[in-house]
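Shown here: the complex without one of its protein chains, the others still in place.
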């Protein structure tokens, strides 16, 4: 799969689809694009044989495409989606999503994301950094991003979350990245951004959910540690996993060593999840992800 | 991708295609299958943008398919392949390929392949094991496979290779696996099995081709060692790579340790290549492979 | 660390020690060996700073060592161990341990261990294979190892385990490897072989203990699967971990694919644990292992 750099590349449309499996879906969809003079640059499909569900990601160049951008969704829905009872999303590569970062006191993921953004590794707008602590303001400032501090305690949480939601809305934020944000978001908050809040958890879930996973990993004497990025749902550390990896450790590694080695993994795995999300490669179905990459 | 177990699964057809890139190929091919009542169970495609070449692997169930098996190739060629100037291969999942194993004195890959075969992890016929040394006869015998010993020296090599080719032909061997066979096959020999001889080389090629790669790796002080499985071509250790992986080592590892740790990698990487080959997932183009899995 | 091949190498002694941390332990132990003309070929130590415990593995050549083999333990105990309140084990490289394999119906780990044994990758005696099913008798027979079938049900478990223990005792078995043995051993049985029963579990523990971990991994939508070898304790899949690793998977992998890919990991991780155990590299302390390698 090639994802062209924004200037050189022709803009493209991306369809993510799932529906009951049946014969002829690929032919029908690809013919719809071909007949209207679209050039398919990516097609990947998957069938969940047990559940009889069909999944597809298809991307095509918009140059010379017969249907105008703003009409594609309508035409696709009427001509195809209804027939197959499809659940579908349509995206355009030229849209630049707006991302907010939530952070607490640990800077490594924040630094990493902002560095990738400044280097234009990721094409995204970052209008806002939110924290429950004041320490990261200097980093936000260093990279020229607005910083908002919301102190959270047991009595003000509901109000503070509402204030955060208002601020996010004002900045027209599309999705949120929790870059080691050490506060559990309420179910109510999460419901505003379904499959649009990406968390990094510092263990190979489902092992060691919740607080202090490196300490628990040390106590259990595991020989690998891991990191997991996932969409946030109402269940703590239970949302659909986007990316995940592990590294080997030994008895010589103290808890501090696990924390140190884990940081590199957290940065890479969170960045990988952000990348997949931005490329519209992720499809969520029944608390699992399909990542078409 | 699901590869069904042989009894439960409906037989399927597999097409591997490459051709000059153009609009509409996916639509045309998938429509050909759909219109004839085939159910596509796998489709993956790739475009080499630099070279403007289109590649695809597509698999569909033969049950209820309107075109009889023996006619599919002809119909596809006339109706589609010629129009797009396609290079294509057609396979059927119910064919069971016949594989010969070449081995010298090291038993680990041989044991591993035969164990997978006996356990029915791989569905293949193994009519023959060939060696330039007598030691592995006991292993062949233990697994009930015919063993042929061909002593090779500088004067008899040409004749012995001819005798091997005759024996292979008599056993109707489709492809050959070199399971640590420490003899260079002549260009002439190789030409009889193009992209049908799989070798395992005990380094991460292109580093350390030729003899004694673990010794060279030790001398160079690398921190990873690797294994590479590839199709054999006239160029020593220069053929298209099918599978490859590495593991980390340290200064504490002696050459013997590298050899010991490398063995596990060799077994796994060779088995992975055999698996891809048997599933018809490998397409060779200009000395590189595409592995659709 | 070099582990010499059995013929070329001089025999060596191996000490595994743990004790309360204090100054001078390394100096005292290494001087004990040096003064008696032993050549240290391996020394690795570790301090658990939190618990203030010192751990060490030290190996030296016995050639020219002033103290006769059968007296080393006594001398070390009187001269050193008591002073530091040490917990210690002494082993000799020329001892060849006796290992029994327990297996159920899946052959891959059994084949792998027997192949390594036949190839002399591991120096061990294998007098006995025990199974709760009859299927693996053919494999045992193929490798020339005695096979004993013990059908287990809810009423006969206690008696059958006693019969197994008797048989193990008769064969003077030192330790047991559970090569995908699908029966939970009773606490009573386990108590006869403390830290001497090695299990392979097909997940990255502590995730997915118990039955059907690949199914649970699939349901949870993880992006890595793993395997864990550990010593068996009374707690199911809760014993000290010896070796562990993971591989990445994707949404394309069905449960059958996870099972297939996991097999290779299980073989390698179980073999790695057996290797460490045989080299006397493993020290267990408070349900965690130190692996000096």
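Note that the chains are named A, B and C in the order they appear, and that numbering of residues resets to 1 at the start of each chain.
To be clear about the criterion, a residue touches a chain if its C-beta (ideal position, glycine included) is under 8 Å from a C-beta of that chain, and two chains touch if they have at least 3 such contacts.
This structure is a prediction, so every number in the text was calculated from the model and none was measured.
The omitted chain makes contact with just one of the residues B:24, B:38, B:240 or B:262: B:240. Touch with the chain that is not drawn comes from one residue among A:51, A:71, A:118 or A:215, which is A:118.
The chain omitted from view is touched by exactly one of C:34, C:79, C:182 or C:234, namely C:34.
Contact with the undisplayed chain is limited, among B:12, B:93 or B:289, to B:289.
Although one chain is not drawn, its touching partners on chain A can still be listed: residues 1-3, 5, 107-108, 111-112, 115-116, 118-119, 121, 139, 142-143, 252, 254, 256-257, 260, 263-264, 268, 271.
Counting the whole complex, the residues of chain C in touch with the unshown chain are 2, 23-24, 26-28, 30-31, 33-35, 37-41, 43-45, 47, 49. The chain not displayed touches chain B at residues 46, 49, 204-208, 219-224, 226, 228, 240-246, 248, 250-252, 254, 287-291.
Operating definition for what follows: only the chains that are shown with their structure count from here on.
Two copies of one sequence, chain A and chain C, touch each other mainly through matching residues, since over half of the numbers at the interface are common to both. After Cα superposition, the angle needed to carry chain B onto chain C is 180 degrees, rounded to a multiple of 5.
The distance from the centre of chain B to the centre of chain C, with each centre set as the mean of the Cα atoms, comes to 36 Å. Chain A and chain C have centres, each the mean of its CA atoms, that are 41 Å apart.
Under the contact definition stated at the top, the residues of chain C that touch 2 or more other chains are 252, 254.
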